[in-house]
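One chain of protein is taken out of this complex; the other chains stay put.
Chain nomenclature is as follows: A, B and C, assigned in order of appearance, with residue numbering initiated at 1 for each chain independently.
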Amino acid sequence: MSTAPPDADELSRRVAAFLAEHDPAATDRLKFLRARFDAGLAWVHYPRGLGGCDAPRALQRDVDRLFAKAGAPTNRPERNGIGLGMAAPTLLAAGTDEQRARFLRPLWTGEDIWCQLFSEPGAGSDLAALGTRAVRDGDRWIVNGQKVWTSMAHEARWGLLVTRTDPDVPKHRGMTYFVLDMTAPGVEVRPLRQLTGEAEFNEVFLTDVEIPDAHRLGEVGDGWRVSTHTLMNERVSIGGAAVPRESGMIGVVAGLWRDRPELRTPGLHGELMRLWVEVEAARLAGERLRQSLAAGRPGPEGSGTKLAFAKLNQEVSGLELEMLGTDGLRYDDWTMRRPSEVDFTRRSPGYRYLRAKGNSIEGGTSEILRGIIAERVLGLPGEIRVDKDVPWKDLPK
Amino acid sequence: MSTAPPDADELSRRVAAFLAEHDPAATDRLKFLRARFDAGLAWVHYPRGLGGCDAPRALQRDVDRLFAKAGAPTNRPERNGIGLGMAAPTLLAAGTDEQRARFLRPLWTGEDIWCQLFSEPGAGSDLAALGTRAVRDGDRWIVNGQKVWTSMAHEARWGLLVTRTDPDVPKHRGMTYFVLDMTAPGVEVRPLRQLTGEAEFNEVFLTDVEIPDAHRLGEVGDGWRVSTHTLMNERVSIGGAAVPRESGMIGVVAGLWRDRPELRTPGLHGELMRLWVEVEAARLAGERLRQSLAAGRPGPEGSGTKLAFAKLNQEVSGLELEMLGTDGLRYDDWTMRRPSEVDFTRRSPGYRYLRAKGNSIEGGTSEILRGIIAERVLGLPGEIRVDKDVPWKDLPK
Amino acid sequence: MTDLLYGEIESDLRGGVRDLLAGKAPWTGVLAGVEKDDPFDADLWHALAGRFGAAGLAVPEELGGAGASWREAAVVAEEIGRAVAPVPFLTSAVMATAALLAAGESDLVGDLAEGERIAVLAVPFGTPPGEPPARVRVAGGALTGEVPGVADGLAADVLLVPAADGLYAVDAADAGRAPVTSLDMTRRLADTAFDGAPARRVADGPGAVRAGLLTGAALLASEQLGIAEGCLDATVAHVKTRYQFGRPIGSYQALKHRLADLWTAITQARAVARHAAACAAAGDPDLEIAVAVAQAHCSAVAVKAAEECVQMHGGIGFTWEHSAHLYLKRAKSAAIALGTPDRHRAALAALVDLPPA
Partner (left out) sequence: MTDLLYGEIESDLRGGVRDLLAGKAPWTGVLAGVEKDDPFDADLWHALAGRFGAAGLAVPEELGGAGASWREAAVVAEEIGRAVAPVPFLTSAVMATAALLAAGESDLVGDLAEGERIAVLAVPFGTPPGEPPARVRVAGGALTGEVPGVADGLAADVLLVPAADGLYAVDAADAGRAPVTSLDMTRRLADTAFDGAPARRVADGPGAVRAGLLTGAALLASEQLGIAEGCLDATVAHVKTRYQFGRPIGSYQALKHRLADLWTAITQARAVARHAAACAAAGDPDLEIAVAVAQAHCSAVAVKAAEECVQMHGGIGFTWEHSAHLYLKRAKSAAIALGTPDRHRAALAALVDLPPA
């Protein structure tokens, strides 16, 4: 093997060689995936030995295509979004060699599902206010507290956990980051039911949970900095995909308009067209952002795209109910279900209306996003901070 | 004359007696008005000797009606709104006996027009930031500075002036209030042209203007408190009158819709009906406020009424232009005129659109009104103040 | 101009209803109820309608009511909205009662006024005022046909069914009734079916149904006002006590300004709802316009208030274990009930001579 990063041709040669050695049809799924990882063909831009071969990130798509064409099994990325999207880059940036070696392979193969334990009842937008306490006891830590909005916690093997380790210093300085074994004694996962009736998320209660110091990620007191790796990657994953015209909710409502002439009124038409235009404008803005990113010019438009779609999803789904009249007063199912993914289009109009309310709260509230745009993009002064130099324990809560 | 405040019957007897002595048809206008003032029948709720007779304020309307019925001349209140609405109550509340005796009669009769010199280029919403300096020199004060948004300054005999007398204390504590002789040397009034092309307002430049200490209203340093008398009365005067359905701009646009069928489109109809409903709702809210006040139960709804009508005037006038299409691209007159009153309905649609922009700025910006509602009505925390304990001279400007 | 204020009697009435609802229908209880099979809170309804007398406010004393008016009934509707109470007040004590009063019926209306029986108009709940198309056929004093989406249809003892030649009363036991999983489980719908159901004609012509729908729409505006007020109060209380970044979130100006705008919209909703109720009470010729304005405006205000309530509560407002979603579901359903804002604006256009393009 040469030491220079492989180019596209070299990569496709390697894939071909790998496939020649591991027939996808004849190899056990997990065996195949582990071998692909060990061959450095998992995430090619990762370092050698950790599933990659230092190749440019842009070549990943080609490699994935070649494997797909050969009928190779996937690592089911849809089941492990937090693991692949957030845990892996955090481990890469802040983990020790031992931690990377231990966690990354089963993460990539999908053997280990990961979840993220950041938000707390008292720490939502203000993540750094969190109060889950971790107290050192020799080479282990004892953790007590409560986390919320934890998707996949009920299926996860590992969790990304941020804790308060020093309450006597200002809040950003007294946090420490851990990898939590979700099977450890004292970890209790409860479904968190939402207004749609179902429970996508969980609450996680931590009672005298022991974490070995070897599972600490980064230095003691360095938890805020490590968290930013995780959160930066959260933002990148949002709003990147190209979408055709009339995708999503507007497509549903436009279809309803076309299929049900008896529901049409001039007033609803005006509203429909106004929203259609706004959705198309937001879609084109998203497409422009995608082109910018592809051209290597990342812009701040992502926050605006999320902001716009949250509002539009809410307005469009609200219009759908009004269009339906009495039929809009029905719901499909209030029983508490545990969906593995959110599918707006397959459920009832009422579900769409209710679920869309979460779009302006989850993954950064619309208020936080507006603040980010105002301060980081427009350069307006930050909010007056009264909590900067106050020890965490003295903050009003 | 009895010492008890007169009731309705007694008042009508007095009016009849006055009219018997002063035939409106045969008496000189000014003589008549002065006599009415001296008879205590000017503003009946004012003290005796100052144009009133300590009667309940509610009886004023009856007295005015009796005079009107007899064909008596009025004091032309529309020409002296600031005098009657703001200067008089301020003089009554904060003036010395000499000041009241000197100023109130010619104010009420309309001989003296008054204006208000509060706002400055650097002190708009934040009135207490004002910087017009008054420096004591024996029994007089020397004043230098600039005031803006002064309506009637070019016709006024006297001005209500707030100045900075002590820059070394926090801003609310170093202000002093004066009555300014608008004919004094060093007072220069310039028209302040607005985006409509005309100039309703003025800028007033004060250069080494001398004010006798006898024209100080209230104590030195007490200017903020005295100002609140003036401003409280500003708020009372807004939004009190009952208005019939389809008054003002919505009536203009509704009339356009009825008269010009060729301009109609379904989309414009939807917008028109949406605004029609909003205006009617705001009108009914104003009517409810009026009923509350009449029942002796003043409410905080006035701020909301002003807020709503500012927005609606802007939206309705904007719709009018769109309805007109190419005709909406015309204007009537850009020359600098000095109108004595604002009449939205008699000028062109473009004028209405432009002039309405001022509705959310003049007399308290919509932002300030929202803050007042949030804090005084809803009890939400005030803005964080960084200027409370800082000497005025050290404030960033 | 109608009197838009609340009188002393109305304020006392409000206090009584509010206490009763606070005691018997705290929101935690309402929430627990939405997953039960019970179509409404019968115990609460007996207390409110029977013992308290809230169901008969607008019914003359000689018919067994309190002899007050729709103005007073509107105050009850406000409090029911504020409490998202699962009782058939709007459907039975307002819509059915108004229809029967208009029809000059005097037996059933007394039972409704005393809360002894529950009757509902068998129309799809989204039907705007006016003349709903008859969905049933009459033959030999019996009805046949289907009416989907009837509000409180399962709670009803009697269904008042519009037919081509008038309004018919059908004993609920003689009708097919299928529960509907409803967006607003505090006022559930039922799909009703009539298969030769024995019926008694209680009104000729369309006037009675029209009165029921119009009065219902007028008083629904007061319910929507109550929903909006409940949302605003809950939200203001929350933002005063929820801290983020060391400050109560109610100290952040963007939220303050939005709440100020909401408060302004609610003061308007109060005025238009009062006007509609007063017009209903007085048989004022402005009633139709007042109702169209009230429904177009109050529907939007209640939904906006509920949406802001969810948003400003953040994550907690998105959970099942919080009252915000009860408001949201009731507000959105109420906006569609008895005609969407769009339908009311269209009706208004005709009433105020602003014809469509």
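Assume a residue touches a chain if its C-beta (ideal position, glycine included) is under 8 Å from a C-beta of that chain, and two chains touch if they have at least 3 such contacts.
Quick caveat: nothing in here was measured; it's all calculated off a predicted structure.
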Using the touch definition given at the top, which of the shown chains does the missing chain touch?
A, B, C
Residue of A:Glu10, A:Glu155, A:Glu278 or A:Asp333 in touch with the missing chain, whole complex considered
A:Glu278
Which parts of chain A face the unshown chain closely enough to count as touching?
242, 246, 254, 257-258, 264-266, 268-270, 272-274, 276-278, 280-282, 284-285, 287-288, 291-292, 295, 297, 301, 303-304, 307-308, 367, 369-371, 373-375, 377-384
For chain C, which residues touch the unseen chain?
252-254, 256-257
For chain B, the residues touching the chain missing from this view
119, 121-122, 124-126, 129, 148-149, 192-195, 197, 265-268, 271, 314, 318, 321-322, 324-334, 350, 353-354, 357-358, 360-362, 365-367, 370, 383, 385-387, 390, 395-397
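The criterion applied here is as follows: only the chains that are shown with their structure count from here on.
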Which one of the chains is farthest from chain B, going by Cα centres?
A
Between chain A and chain C, centroid-to-centroid distance (C-alpha), Å
42
Please compute the C-alpha centroid of chain A, do the same for chain B, then give the distance between them in whole Å.
56
What whole-Å value do you get for the distance between chain B and chain C if each is reduced to the mean of its CA atoms?
43
Shared-contact residues (touching 2 or more other chains) in chain C
247-248, 255, 345-346, 356-357
Can you list every residue of chain A that touches 2 or more other chains, as numbers and ranges?
266-267, 271, 386
